[in-house]
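Every protein chain except one is present and positioned as in the full complex.
Now for chain A:
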Amino acid sequence: MQAFTQLTATVAPMDRANVDTDMIIPKQFLKSIQRSGFGPNLFDELRYLDEGQPGMDNSQRPLNPDFILNQARYQGAQILLARKNFGCGSSREHAPWALLDAGFRCVIAPSFADIFFNNCFKNGILPIVLPEAQVDQLFQEVEAQVGYQLSIDLEHQSIRTPTGTEFTFEVDGFRRYCLLNGLDDIGLTLQEADAIRAYEAQRSQVTPWLFQ
C-alpha cells in the first residue's frame, strides 16, 4: 500500500449528501477480477451521458457537461470534498479502488459510512471527518477560487487552506500508523500468530462445535 504522509493538491467539490458506493462505481464494473482500472468509470452514471459497460473506450463516450468533476478546473484533483454519509451502501472495495485509480488520495466529509471509511485506509486513501461548518466553509472557498488547493499533513493531523487557516482532524492511532508507513496489516496481524492459536485452543474447549 502507498504511504500517505503529506499532500498538497487541487480540491474537487461533490455537493451531494448520501453518495452511495453504487454511484461511485456501478455494478457492471464489479465483474473485473483486478484491483485497478476502475478510474475511468468513477461516478460513471453521473459523469457520462450514455450507459457504461466494461470494455468500452471511455474517451469516446459523451461526457455530462453538468457533472462538476468534468469541469476543466477540477482536472487533476486529488482531494474530494463531499457531504454527509459519503460511501453508504454496498461494501464494494471497488469504490476506493476507483477513487484511487482516478487520482484521489483524500476525501473530506462531515461523516462517512463505516465500511467505506475502513476500506479507504486499506488502500492509502485518507478519509477526513470535519465538522459540518468547516466543510461548508471549504465548499464556499473551493467554488470561489479556481485552482483551490489544500495542504494535508497526516503526521500533524492538520489541513491548511490557501489563506493559511488551519483545521485539525482526528485519526485513529493504528490506522494513522499504517497509513503513514504504507503498512500491510496482514503482516502485522500474523505477528500475533501465537495469540491467535492460543485463542483457538481455548475456544475449541468452550465451543467445540465451531472447530470441527
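One rule holds in what follows: a residue touches a chain if its C-beta (ideal position, glycine included) is under 8 Å from a C-beta of that chain, and two chains touch if they have at least 3 such contacts; residues count from 1.
Methods note: contacts and distances are computed from a predicted model.
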| item | value |
| --- | --- |
| Options "Branched-chain amino acid ABC transporter permease", "Cbb3-type cytochrome c oxidase subunit II", "3-isopropylmalate dehydratase large subunit" or "ATP-binding cassette domain-containing protein": UniProt name of the undisplayed chain | "3-isopropylmalate dehydratase large subunit" |
| Selected residue (touches chain absent from view) among A:Pro65, A:Gly164 or A:Pro208 | A:Pro208 |
| Among A:Thr5, A:Asn18 or A:Asn181, the residue in touch with the chain that has been omitted | A:Asn18 |
| Chain A residues touching the omitted chain (full complex) | 16-18, 20, 22-23, 26-28, 30-35, 45, 51, 54-55, 84-85, 88-93, 96, 111, 113-115, 118-119, 122-123, 172-174, 184-186, 189-190, 192-193, 195-196, 199-200, 203, 206-212 |
